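Before anything else, here's the structure in question.
Heads up, one of the protein chains got dropped from this complex, but the rest are sitting where they should.
Letters A and B mark the chains in the order given here, with residues in each chain numbered from 1 onward.
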Amino acid sequence: MKKLSARRRHPLAAVVVLLIALAATGGLYTLFAPADKAKADETAQSLAIDEGKKLYAVGCASCHGTGGQGTTDGPSLVGVGAAAVDFQVATGRMPAQQPGAQVPKKRNIYSQAEIDQLAAYIASLGAGPSVPTENQYNPEGADIAEGGELFRTNCAQCHNFTGKGGALTTGKYAPTLEDVDPKHIYEAMQTGPQNMPSFPDTTLTEKNKKDIIAYLDAVNSDKSESPGGLELGGLGPVSEGLFGWIFGLGGLIAVAVWVAARTAKAKKS
Amino acid sequence: MSSQDTPEENLPAERAADDSEHGAVAVPGEKNPFADPGLPPHEHRIQDIDERAARRSERAVAFMFTLSMLATVAFIASFVAVPVDKSIYVFPLGHISALNFALGMTLGVALFCIGAGAVHWARTLMSDVELADDRHAIEAEPEVRAKVMDDFRQGAKESALGRRKLIRNTMFGALTLVPLSGVVLLRDLGPLPEDKLRHTLWRKGKLLVNMNTDEPLRPSDVAVGSLTFAKPEGLEEHDHDFQNEIAKAALMIVRLQPENIKDKRELEWSHEGIVAYSKICTHVGCPISLYEQQTHHVLCPCHQSTFDLSDGARVIFGPAGHALPQLRIGVNDEGYLEALGDFEEPVGPAFWERG
């Protein structure tokens, strides 16, 4: 303790205190930060019904109306089709937790069977795109390069060159496409969830969609290559600039400090 | 010499006389308690007094130089042995090019070790006695200055440049004119603007061709909430002037519920709620197309200009100065969407002659 108090005025004391304070704040934050998982589980308990309509009445009717006609809180579901239901529910976007600029992706709480029942119910309200079959979205054999060009024409403006996501107006955003199931990518293009425009088969054919999925599979999946090394988020010059400043110039300055520092003297006072 | 309007006394006094010259140790406390104590005596490093420590340093330096040699050998070996397209997984870098990683690391180590060895050598084994060098004023002595001025005057006088005005004036004239040749030569860098920025490939009867499928569009192809990009019929990607033409003609097509269209002219120029707007931002020309189908807003990814497609593509946020130009469209006899003319105003960024 005596040693400690003697060093209280050491020039580096302030730095040490700051580091401790930062570490403590961070630690406390992780302790008290809200746990999303618990909430999701809680909602899960209330969903034990296994028929589409009943599922709908419990999970969806409060916003979309008892017959899917829509309310001020949620749009009409007549004619959105099974594909939209499959996308929204299976990616966890629906049911939404709270209204906001955009409903985020979260953990899905329905089984595929329940989703199918829900989808069947919504599809019965009005004709719409049906859930794609596997050979529609399976990227095997598709033209990756053609998909790349289509992606840059139709998708990159919101989702970035390789699907890392990007900003839209007033807090909305185009989400990252990393690890998104090909089926869901297909459904999103077909149905245009939330503010995303749709790309029906008349403007973006089935083959086009398949090519796009194949391109994403090649450049934005866990097996995608980044020949040059760390991808730095794939965000372009902003992350490259930050990396260059912090690790590039920062590292070189650390080296410079070593080069210019005085060598230890024989007798230390 | 000093500035004509600064009184000398406003400048801080030159360092007091008791501030010692470098090296001379003043006696502290006698006159000025803050006097410069002079260079502190040199202290020895471990390497200066302990030969074993010096040997250790020597070995460390030699080790680094040796490591550098080994790294160079490894660089050449990797260059020969590693295939250019081989990919390896390196945590936490991901799936990266094996050759790039191997070459970069070996080259890096080879270079870094030379540097580290040299610096360690300088820091531990070369003399670390601090030396002082005198500075000398940069300004020349007054005699030198006077001599230069005299020489210059003499030279100027001998040239008679001031006296023979005719020579002087014609020379200046010639020197001023001669660079003009260079400027004139630049003329053929490009054509004059004329009205090139005012016209696009669109004209009456041109079909709207889907960018993705290369097929002409029918109204039924365009659903509410969808987004379609189109080019004028006849423009192909292989065409010589494709880039220049698409840079002006690129089209963005969306379908709104006619009752949602607030702008009267927009409704008139649309077909069953299908509206066609230039895809080129009116700010600095990015292909704008971040269409939000629920708000009908289009955002530019470059500088965030936001346009409201349901209200004549008016600017609602950001640095763009005017609305996106709309293309007037209709349907031909065969039921395909067609243009009813060119854009009525220049597309893309504003310019001085735009008016």
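Keep this in mind: a contact is a pair of C-beta atoms (placed from the backbone, for glycine too) under 8 Å apart; a residue touches a chain by one contact, two chains touch by 3 or more.
Following the convention adopted for this analysis, contacts and distances are computed from a predicted model.
Here one chain is missing from view; checked against "ATP-binding cassette domain-containing protein", "Stage V sporulation protein AC", "ABC transporter permease" or "Cytochrome bc1 complex cytochrome b subunit", UniProt names that protein "Cytochrome bc1 complex cytochrome b subunit". Only one of A:Ala127, A:Val238 or A:Ala266 touches the chain withheld from this view, namely A:Val238.
For chain B, the list of residues touching the undisplayed chain reads 1-3, 5-7, 9-12, 15, 19, 21-23, 28, 31-40, 79, 84-85, 93, 96-97, 99-101, 103-105, 107-119, 121-123, 126-128, 130-135, 137-138, 186, 189-193, 196-197, 211, 229, 231, 237-238, 243-244, 246-248, 250, 279, 283-290, 301-305, 315, 317-322, 348-355.
Considering the complete assembly, chain A touches the hidden chain via residues 5-9, 101, 143-149, 152-153, 156-162, 164-171, 173-174, 215, 218-219, 226-232, 234-245, 247-249, 251-253, 255-257, 259-262.
Basically, only the chains that are shown with their structure count from here on.
The centroid of the Cα atoms in chain A and the matching centroid in chain B are 31 Å apart.
Chain B meets chain A in the complex at residues 43-50, 87, 92-97, 100-101, 104, 119, 123-124, 128, 210-213, 217, 220-223, 225-229, 254, 287-295, 297, 299, 301, 304, 306, 317.
Listing the residues of chain A that touch chain B in their complex gives 150, 153-154, 157-158, 166, 168-169, 172, 174, 192, 194-200, 202-205, 208, 223-231, 258-259, 261-267.
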